[in-house]
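For this depiction, one protein chain was excluded, whereas all remaining protein chains were kept in their positions.
Coming up: chain A.
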Amino acid sequence: MKHLKLTSFALLAFTLFSCSNDDSGPVNEEEVITTIRVTLTNGGNTITLQSQDLDGDGPNAPVVTVSGNLDTSTTYLGSVEFLNELENPAEDITAEVEEEGVDHQLFFDLTNSLGTITYDDVDDNGNPIGLEFNLVTGSSGSGTLTVTLRHEPNKEASGVSDGDITNAGGSTDAEVSFPITVSL
């Protein structure tokens, strides 16, 4: 009799806790950045650099496109956009980066002295974020422009507010290298 009681209790508990889960649909991946778009404008001339990775952390590599060549000795107004196109509609992450500007900074590395980049925006502490910048091109040549978004960098470290990533620390949220050609 006792055994029977115990068994029935076990069965009862078994059914109570066996909450079968119905599928609630795939997870909206919100931590993923799929797209970085850098826009460089000089008057009516706009050049777009884009890296798009539509499977997020999946196996496919990002597709990098550059809409055209830059002109020599020209000042471009630059801006950077971040999107998560896995969500529908696509989520604009740029505003979030700006809002949390204190915890984010973009770094730009341009090879072969193709030009110089200076920040054109500041966070609440007066340090640069890098969503807006100026690019002054030099003489002709080709190389890469690497854009890195660091999360929780040490903005007070030496050189960091001037755009030197060496002492920045933190962790990388995005990193893309665009092929750049500067021509006459």
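The rule is short, and it goes like this: a contact is a pair of C-beta atoms (placed from the backbone, for glycine too) under 8 Å apart; a residue touches a chain by one contact, two chains touch by 3 or more; residues count from 1.
In this section, contacts and distances are computed from a predicted model.
Look at the chain that isn't drawn here: its UniProt entry, checked against "Bidirectional hydrogenase complex protein HoxU", "Copper-exporting P-type ATPase", "TonB-dependent receptor" or "ABC transporter permease", names it "TonB-dependent receptor". Touch with the chain that is not drawn comes from one residue among A:28, A:41 or A:73, which is A:28. Checked against the full complex, the candidates A:41, A:67 or A:111 give a single residue touching the omitted chain, namely A:111. By the touch criterion stated above, the residues of chain A touching the omitted chain are 2-3, 6-7, 9-10, 13-14, 17-21, 23-31, 33-36, 51, 53-62, 86, 93, 96-97, 100, 103, 109-112, 143-144, 146, 148, 150-152, 169-177.
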